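Missing here is one protein chain; the remaining ones are kept as they sit in the complex.
After this line comes chain A, so read on.
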Amino acid sequence: MIGQVFHGLGTGAVYAALALALVLVHRFTGVVNFAQGELAMVSAYVAWQLVDAGLSYWLALPLTMAAAFAAGALAQRLVTRRAADAALIMTIGLYVLVHALADQIWTSALRAFPNPFPAGPLGVAGPLAVVGAVLALLYLVIRHSGAGLTLRAVAADPRAARLSGVRVGRVHALGWGLAAVAGAVSGVLVAPVVFLEPGMMGGALVAALAAAAAGGFADPVTAVAGGLLIGVAETLAGTYLWADLRVLVPLAVLLALPVVRGGGLARVRT
């Protein structure tokens, strides 16, 4: 039982990181980014290429995060900036495009990804610590830096922010970049376990969307808690209940969490 909970937390950490990315993008730009999982998948491939070229894992990780930040910001500038109301649809287009490109570049062959954490139940402490560190880092950036302040200003009222001289477009790109970093972390964490292939984030995206939606796509703490909860609940449902129930878990958490926290879905801004 305890072992199963640990495994659930390991899976949940991946969902949590991706859910966090979804919340960041939505909170700062008002868009749910369906391509978040695919950007994370590409980040994992970038990390794999760096490690494959001989770099150490702990050097490849920050380089990948930097690349993910740039790619996220670029995606915002190129894809959603001019789309306005159609931005949501554009992210679905981005999903298809990125997936197809990855298929072309890396093919659908399985690839092994190095795992820096030890195997076994205690190994999940690693992913949890990494997600915790990313959450703390993002909190510090958003709460206590100048860039974070403008981010929050834009999130609170884009028009007022623009009138007071904030370059809203750039701030949106910053939000996408930070989100891509969180997503990259989830991709790199999940890759050693699931093996690299272009479809690797498909299942995680469903769970992450549920976790993010539970917090109204606005509350990072609920999103992270929801991700961990889905991971654990899925594992326990599969082990101790009917295995077919597993697929219902994200939906159940999506419906249950807002009831517990109050508001939830109703707080989704459009």
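The rule we apply is simple: a contact is a pair of C-beta atoms (placed from the backbone, for glycine too) under 8 Å apart; a residue touches a chain by one contact, two chains touch by 3 or more; residues count from 1.
Here is the rule we use: contacts and distances are computed from a predicted model.
Selecting from "Deoxyribose-phosphate aldolase", "Rieske domain-containing protein", "ABC transporter substrate-binding protein" or "Ion-translocating oxidoreductase complex subunit B", the unshown chain of this assembly corresponds to "ABC transporter substrate-binding protein" (UniProt protein name).
Within the set A:G183, A:P198 or A:G216, the residue that contacts the chain not displayed is A:P198. Within the full complex, the residue among A:V190, A:A214 or A:V253 touching the omitted chain is A:V190. Here the missing chain is touched by one residue of A:L110, A:L149 or A:L241, and it is A:L110.
Listed for chain A, the residues touching the missing chain in the whole complex are 3-4, 7-8, 10-11, 14, 100, 103, 107-112, 119-121, 190, 193-195, 197-200, 202-204, 206-207, 234-235, 238-239, 243-244, 246-247.
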